[in-house]
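Below is the structure I would like to discuss, written out as structure tokens.
The other protein chains are all here in position, but one chain of the complex has been omitted.
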Amino acid sequence: MRFLLREIRHNPLLWLLAFVPVVFVVAKVWPASHTLLFLLSVLAIVPLAALLSRATESVASKTGDAVGGLLNATLGNLTELVIALAALRAGEYMLVKASIAGAIVTNTLFMLGASFLLGGLKHHMQEFNRVSARMQAGLLFLATIALLVPSAVSGADATAGSAFTQKLSVGLAVLLIAAYALGMLFSLKTHRELFGSESHGEEGEEPWPIKMALGTLAGVTILVALVSEIFVESVQEAAVVFGMTQAFVGFIVVALVGGAAEMASAFSGARKNRLDLSVGIALGSASQIALFVAPVLVLLSYVLGPAPMDLQFWPGAVVMMLIAALTASLVTNSGRSAWFVGVLVLMVYFIFAMTLYLLPPGERQGSNINATTEKASR
Amino acid sequence: MRFLLREIRHNPLLWLLAFVPVVFVVAKVWPASHTLLFLLSVLAIVPLAALLSRATESVASKTGDAVGGLLNATLGNLTELVIALAALRAGEYMLVKASIAGAIVTNTLFMLGASFLLGGLKHHMQEFNRVSARMQAGLLFLATIALLVPSAVSGADATAGSAFTQKLSVGLAVLLIAAYALGMLFSLKTHRELFGSESHGEEGEEPWPIKMALGTLAGVTILVALVSEIFVESVQEAAVVFGMTQAFVGFIVVALVGGAAEMASAFSGARKNRLDLSVGIALGSASQIALFVAPVLVLLSYVLGPAPMDLQFWPGAVVMMLIAALTASLVTNSGRSAWFVGVLVLMVYFIFAMTLYLLPPGERQGSNINATTEKASR
Partner (left out) sequence: MRFLLREIRHNPLLWLLAFVPVVFVVAKVWPASHTLLFLLSVLAIVPLAALLSRATESVASKTGDAVGGLLNATLGNLTELVIALAALRAGEYMLVKASIAGAIVTNTLFMLGASFLLGGLKHHMQEFNRVSARMQAGLLFLATIALLVPSAVSGADATAGSAFTQKLSVGLAVLLIAAYALGMLFSLKTHRELFGSESHGEEGEEPWPIKMALGTLAGVTILVALVSEIFVESVQEAAVVFGMTQAFVGFIVVALVGGAAEMASAFSGARKNRLDLSVGIALGSASQIALFVAPVLVLLSYVLGPAPMDLQFWPGAVVMMLIAALTASLVTNSGRSAWFVGVLVLMVYFIFAMTLYLLPPGERQGSNINATTEKASR
């Protein structure tokens, strides 16, 4: 507890923890005030995610930047996983898929681009380990192929939810998890020496003791799960109030909320000229969601959801993920970065965000999403 | 005037200036002889564009190759801008879009490919500054994403000209211009040192005095504008006579005519082993059209055109621009070139040209184009 208080003094973001009890009270007393609950749950998730992230950093502090980044991304995505699980149990498959695709795109483009930009504004030219970046980009590319091929090969009009799509989704999920596991074996075991850091800046903050870190991890995860349920229930209604399309909420809002804490770490790494850390968090997180969180959700949907969930995304989401993976591939290829690279990557993200924001809700893509939602509630 | 005469003696292309008065006379006397007017206006635009280009080179002569190339491309595209403005005022939005897409593809593939080939036939292996090439290819890639995403995300059948498309087009236009401006800031100011030249050959021609150069720039631009109006009026009818599809005329013929002068500079640079100059002109010109000319035309259509123009291109054009950007990215990645690289790039261009030439006019894509044209004349 003393640790916690000292943390709060250091990190003003943690003052937001005060909203955690507030959101539970409001959910009990005024369960129908969706807009208020939406705002409160966002304000409560952000500091919880930051705590999770801080606890993870403590565990990762003894390893190199690349490995630390991977560990960071693995546990930092707990927030996304828990939010998605809440949506899965509610049968909101459209929200699950939108938040998966959005998290991949947001981590790849916004987190990476903003890291390059923020780092580049302070440092003229930054270097990072491109072996590590290449591997993550390669994994990401593989995952987007796994999501693209089924719909491309079977024709765009394949009836979603057919036996073909279901069987294929399970097979792809197993393949993706296998690729992810082999990637860990490669980067942590057989070719570990390739993933060392290129450049070192000053040291980070003092790590927590391991017991304290693991305890925080467990307790905060449960809190995130509880707040996420309120968030998932309120987000749709709140979107209508704010005049945002469902696609925009799932892709942009949920992804930014879920990734807020990791972004804080990535941006701080970039400012300290530890770009390896930033690239590791951004791409590691994206590829982990694509190759681990998404397939696990598909497999879990057989146990937890009202109906099996497949891996078939709407074409627009697949195009965005593919472009994100390709962009990451192109910009990390040289292992060097300056501020304009960040601008380019962010611009791609802004194009996506603007398109989704302006998208009329009654369009063809909307009806696809509805079809998917209906399927879940069969 | 003395300068002009000396120029004409040096550059046989300028003899074609004699067609400038001829085209005006014919347009006055026989306004209905479209085929003749088409040929005459082509013959008149080429030397005018060459003069514009020569004047620009004079201004650019004191800077490095990469910066000179950028300047060259900026003002060299005056011809394209003026032609497109003439078509815009006539409400020929299909021609505007085809000429934009065509100019991007022609500069990226034909000008770059032929430079590599012509340079490679003389020099065994050529090097160029790949930082500069990479940035231009990155900008081009960004622009094609901006053109691709709206139609991919909203579904291919989104009704063109809807409120969604209009709002999105204006937003994208602003984003693209911002990215272009930041790119200039980057390459000309904050990271100028990266854009120096790799290799130097012999010196170019003697530059004009600055006053003379600026005067020529102003006067010739007005002449190009006047001839362009005649060109735009006659090109459609002439296409029918020559048995060419509208798509082929807009993509290939207009782009080759508008870019003739820049091509002369790029090819001459390649022969003199100043491949930095060639790559700078080709990719700089393409990215300038995509990120500056096209968005400016969208914004100007609110003032000058009969109806707002959007940024939605027909899918075939988007695919060609995307492939062109990807090809440029792949071939400039190594910073080295030999003749076969030029062959590969030219082959891609020939595939496009042949497809457009053979395309039956009554096909589905034709009706799309017509729909766009009709929209403008609402």
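All chains are identified by letter, namely A and B, in their written order; residue positions are counted from 1 within each chain.
The working rule: contacts are C-beta pairs under 8 Å (C-beta built on N, C-alpha and C of every residue); 3 or more make two chains touch, one makes a residue touch a chain.
Values in this document were obtained by computation on a predicted structure and should not be read as measured data.
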item: Touch criterion as defined above, residue of A:Val46, A:Leu142 or A:Leu277 at the omitted chain; value: A:Leu142
item: Residue ranges of subunit A at the interface with the undisplayed chain; value: 134-135, 138-139, 141-142, 145-146, 148-150, 152-155, 157-158, 162-164, 167-168, 171-172, 175, 178-179, 182-183, 186, 190-191, 194, 329, 333
item: Interface with the undisplayed chain - residues on subunit B; value: 124-125, 315-316, 319-320, 323, 327, 330-331, 333-334, 338-341, 343-344, 347-348, 350-352, 354-356, 358-360, 363-365
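Here is the rule we go by: only the chains that are shown with their structure count from here on.
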item: Inter-centroid spacing, subunit B versus subunit A (mean Cα positions, whole Å); value: 40
